[in-house]
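Missing here is one protein chain; the remaining ones are kept as they sit in the complex.
And now, subunit A:
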């Protein structure tokens, strides 16, 4: 039997003792860890909100110069790691959403996202050609996630000047390295979920990801899957970086279509599966159920003594915790199915809420209205409104008005970048102070452009989408938020870094707009050619005939007898009959 020696190719350090390499196998020190969690929050309308978060932490630095290229990937997916190092990406946030998050009925989500696809990226400050990297990055991501992200180009990319500060570590906040784009028309379906699931260390075979069956997930009111990559502190002292990859999936199941009208849910009813084991590669695997409101009117089985309190979105909430790494959670049947029944009305009244709509009539002009509500009874706070409008809606910025309580409210900061036809969209960023318990309305008039006939989509009568507005705000919190950003906190409360205790950061997305542009009749050229040719043929032809036709007398042909007689006469040489 032959023995083949396989040499590892990356050995840099020569062993000084010269011993043979066939002794005990010492694994490389594990520098990465994986945590998964599921948070279930019942909503007052009878719907249920489930939020999955999968986090992979890796103590390495893709972008540090001098260190050799990372080539050994364990829990962190290799496809994303290679993308990050090739394009020198410091932070990447991409989300795919189907449906619109109804803030008034459902409260605030843990991780907000606009309908369609949204991608924003901070590049490293050493990148020289940000636009080139951005273009290639969108193409590579469109291949990884099976989405048409290659439609992101200069006509729908903006560089926000104050919104979208990095969520991870960073000292360079030069906004030249930030790019933001949305595709509101992007459809999310199983083909986007499949590659997303394949990025998880356990895939969809073990752990919480077995619950992700597309037939149930897409039969919902809201479905959003996202990938967030950023560098975070490795420890308390924060002297070195670690890379964090968070994959989140938020879904809201509808009370009537999936719930059969009852405020009674179970894991099996929601996902058509139960949990049988935690992911073996996970260091922590937990299920949290929000039981804050109405504890008497709330029924949860199987019961658990583990309770945890967390301050999230400015409110202190109580959660029942189920630890899937412990065997007793699964009981004797080796299967974990959660049953929830509640009767109360546990409404979290959102403090910040926004709407947007198009006013006006006809296909020439219109008006965009954005309405922002501040529901806090006595505190005023500032919000940053960012609007990115495509170039074919030509905004008249001189008609921009901001009114609160029917009085003019002058923004303290306005950044406006006008559009360039077929090059750049409009970018409008404003810092508005919202008075307490008020409604603020921002209006701007626009005119619709007529596109070139090749620029229309194959279904132009559907309309054209305008991406959601983004409202970033620091909302005053009822309860003191903890600024201790350690790794022991549950994942859903540690997404956004908290700088001060009295407020929390929130991002609200408005509805996308669907606007009809003046659309030509595409069958018109064919019809015009037919009609014109017919008119020319009939009109000119008859006129020509009338002018040039000459008439000749034509004798009818004689009967057969006469023709025979003429024939004989011709032979005889005698003059013919008439």
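Heads up, the rule we're going with is that contacts are C-beta pairs under 8 Å (C-beta built on N, C-alpha and C of every residue); 3 or more make two chains touch, one makes a residue touch a chain; residues count from 1.
FYI, contacts and distances are computed from a predicted model.
Asks: Suppose you had to identify the omitted chain by its UniProt name; would it be "PITH domain-containing protein", "3-methyl-2-oxobutanoate dehydrogenase (2-methylpropanoyl-transferring)", "GPI-anchor transamidase" or "AP-2 complex subunit alpha"?
Replies: So, among "PITH domain-containing protein", "3-methyl-2-oxobutanoate dehydrogenase (2-methylpropanoyl-transferring)", "GPI-anchor transamidase" or "AP-2 complex subunit alpha", the name matching the hidden chain's UniProt entry is "GPI-anchor transamidase".
Asks: Of the residues A:194, A:401 or A:532, which one touches the chain left out of the display?
Replies: Once the missing chain is taken into account, the touching residue is A:194.
Asks: Tell me which residue among A:328, A:459 or A:554 touches the hidden chain in the full complex.
Replies: Answering carefully, the residue with contact to the hidden chain is A:459.
Asks: Touching the absent chain in the whole complex: find that residue among A:45, A:214, A:375 or A:489.
Replies: A:214
Asks: What does the interface between subunit A and the hidden chain look like in terms of residue numbers?
Replies: 1-8, 10-13, 21-23, 25-29, 67-68, 72, 98, 135-136, 139-140, 142-144, 146-148, 150-151, 161-162, 165-171, 173, 175, 185, 187-191, 194-195, 213-215, 217-219, 233, 237-241, 382, 384, 412-413, 431, 457-459, 472-474, 485, 496-497, 499, 505, 522
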